[in-house]
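Take a look at the following structure, please.
Removed from the display is one protein chain of the complex; every other protein chain stays in position.
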Amino acid sequence: MAGIRIDSVTKSYGGLAVLKAFSLDIADGEFVVLVGPSGCGKSTMLKILAGLEEASSGTISIGERDVTDLAPGDRDIAMVFQNYALYPHLTVAKNMGFGLKMRGTDPAEIERRVNDAAKILGIDHLLERRPRALSGGQRQRVALGRAIVREPQAFLMDEPLSNLDAKLRVHTRAEISALHKRLRVTTIYVTHDQTEAMTMADRIVIMKDGVIQQIASPDVMFREPANLFVAGFIGSPGMNFLKAKVETTASGTTAKLFGHDVKLPVANAATLAGKDIVVGLRPEHIAAGPGQVSFTVIPRLIESLGSEQYVYVDLPEEHRREASSGGEDESRRTSLIARLINPDPRPPEVTLTLSFDPARLHVFDAASGEAIR
Amino acid sequence: MPRLAFLDLARPSRRHWLGYLLLAPAVLLIGLIIVYPLFVSVDLSFQNVNIARLDQPRRPFTTANYERLFASEEFWYACWVTFKLVTIVSFFCFLLGLSTALLVNNRFKGQALARLLVALPWAIPEVIAVVIFAWLFDSSFGLMNWLFIRLGLVDQTINWFSSPDAAFAVVCTVMIWKGYPFVSIMMLAGLQSIPEDFYNAAKVDGARAWQRLIHITIPSLMPVIGVTLVLVMLWVFRDFSIIYVLTGGGPLKATQSLSIMTYEQAFGFFKMGYASAIGVITLIVCVIASRLMIARAPDNI
Partner (left out) sequence: MRRKATQHALLYAGVALTCAILVFPIYWLVVTALSEPSQLRQLPPSFWPAEPRWGVFGQIMAERPILLWLGNSALAAIGAVTISMVVSVLAGYSLSRFRVRGGQSLGLFILTAKMLPATLLVIPLFGIFRNLELIGSLWSIILAHATLIIPFTTWMLKGYFDTIPRELEQAAMVDGCSPLGALVRVILPVSAPGLAATALYGFVLSWSDYAYARTFLTNAQGNWTANLGITTMKGEYISNWSDISAASILVALPILAIYLFLERYLVGGLTAGAEK
């Protein structure tokens, strides 16, 4: 086991830069999740880490060893692929033992380790089967098993759960976390699913267009998103954004929200006067009924999950942001979502009072998208 | 086990070398047995050589072969024969291939067997196909003569291989019989790639069987039809064995296509330069045709 140091790694295909100066220190035994939308460079980074692709520049070391231009097999890492990539012509046992065999491990030792790993994963009864005779979940375990038996310095996992059905995914997610607690092997896990990132990671690295947006623990990521992208990506449903302008009034530095002058929870409020900002408000921080800042709305749509309700409200024109070219969901720009826990049943299109606590607001610079604290 | 860093193709920075390394044998072999001969061929076509001996000094450059060629009636007649052959054979290959495909594409018991049988002539080597038809069209005891007389189409036996028109017809028959299975196989593959939903939707809309054929089947098949057509035409254009073994290009050069003429000039009269000139012309036709096909080919079939 070892820490991993990634220093200013870049990758470009021709003129197209898919990874820009990626630097990250991973501690020994840490579980790091790279998350971001498709095309953000997270899988490319993982492949470079595995040695399956060449970095355009930068260095990578595992432990104290510089592995930047080392063959994948010489890096002492194991990888779990999205489609599992089990060898179809080999039995489960041979699949799991293949890497050890390539390294010239003694056959008796291979058998022992394969059996141990199979027991841990509960697949010891499948060892003589071929991959095509296994279910999706079983294949996934074999892929994990193939990584475990190697006892490598680090696990690299490339969206290992995305081919499982929803129920199995939640179950396996917990199992991988448990496995990590037990083995304490440094793990780099790539996913596009923020829920997986939030539930499994010690630290999350969130990426967009080849650039790291923020590196933080799940809690910090949720409470103190560094910019609009992170704020919108983490959490489900994502944060509501409202366009506003900073004003100086009697009660201090405020922004006009739903007709109220609302005090902004920022440190150097005075310097912001007259600035265009985006105010962020998490759906779960909106409550039904009056509160510190209340406003009435006519919901466009109410989705009920029983235990909670999603209330969709059309944003007033003055709070709508300009359409961006980033391919952002149009409805995110024009509507506000409130997530009400243990709600009373209520019909849509009937006037409703909602409220929020101004201390829960997030403030972002409208021009740069960076958080203002 | 440390590997020599420089030769270690598993290293990310070296791996793309492997791509070149893997191609090297193919490039070498193709260069030796295809590209180099092509150059020799073009080179020969600009020399007045009567026998291909590469160890002799090169003859002076001349365009005489091409001048003679374009002035030769035989060449233009061979072009005409080739054109007739390509048109007639391709047309009937499609007629037969498409109808057998549509027929066999229906659901019925024994469909697998019918598919196998319909495409069976594909598996008969061309030379053997010629043997079969040479006997069927034998002038004294051939089955076809007997059949034609019985049906009252003719009143005496035809000597198929001494009449230019009859010989041409026999050549066409053999080529159609040998060529239609290819069309049939391709069309079946095309038919099977049309989603069932298209037909269901059309049925719901009240389209009749022939309307479904015209409005769904044929348009969906168009890309496959295009590629298949070019491949069939090229096959007829290039074919040597069937004509050469069946008629040798005769009688009176009535079945002498460009391929046969090339071969006859080269190995019958040993006019290698002249023959190469014809070969180069056929090459140009083939290259243009295959480029057309590649440009129009669908992404997948």
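Letters A and B name the chains as they come in the text, with residue numbers starting at 1 for each one.
By definition in this document, a residue touches a chain if its C-beta (ideal position, glycine included) is under 8 Å from a C-beta of that chain, and two chains touch if they have at least 3 such contacts.
Bear in mind the structure is a predicted one, so any value in this text is a computation, not a measurement.
A.B. asks: Which of B:Asn65, B:Thr100, B:Thr217 or B:Thr247 sits in contact with the chain that's absent?
C.D. replies: Counting the whole complex, the residue in contact with the absent chain is B:Thr100.
A.B. asks: Among B:Ala64, B:Ile88, B:Ile194 or B:Val245, choose the residue that contacts the chain missing from this document, as touch is defined above.
C.D. replies: Checking the options B:Ala64, B:Ile88, B:Ile194 or B:Val245, the one contacting the hidden chain is B:Val245.
A.B. asks: Looking at the full complex, which residue from B:Leu95, B:Leu120 or B:Leu252 touches the chain that isn't shown here?
C.D. replies: Per the contact definition at the top, the residue touching the missing chain is B:Leu120.
A.B. asks: Under the stated touch rule, tell me which residues of chain B contact the chain that is not displayed.
C.D. replies: 8-10, 15-16, 18-20, 22-23, 25-27, 29-30, 33-34, 36-38, 40-41, 44, 52-55, 99-100, 103-104, 106, 108, 110, 114-136, 138, 140-141, 143, 146, 150, 177, 180, 182, 185-186, 188-189, 227, 231, 234, 237-238, 240-241, 244-245, 259-260, 262-263, 266-267, 272, 275-276, 279-280, 282-283, 286-287, 289-291, 293-294, 297-301
A.B. asks: Would you write out the residues of chain A that touch the absent chain, in ascending order?
C.D. replies: Residue positions of chain A that touch the missing chain: 47, 50-52, 71-74, 77-79, 81-83, 85-89, 98-99, 102-103, 146, 150.
Definition applied: only the chains that are shown with their structure count from here on.
A.B. asks: Express in whole angstrom the distance between the two chain centres, defined as the mean CA positions of chain A and chain B.
C.D. replies: One centre to the other, that is 57 Å.
A.B. asks: Please name which positions on chain B make contact with chain A in the complex.
C.D. replies: Contact set of chain B toward chain A: 1, 3, 8, 10-13, 15.
A.B. asks: Can you list the chain A residues touching chain B in their complex?
C.D. replies: Going through chain A, the ones touching chain B are 48, 51-55, 69-74, 104.
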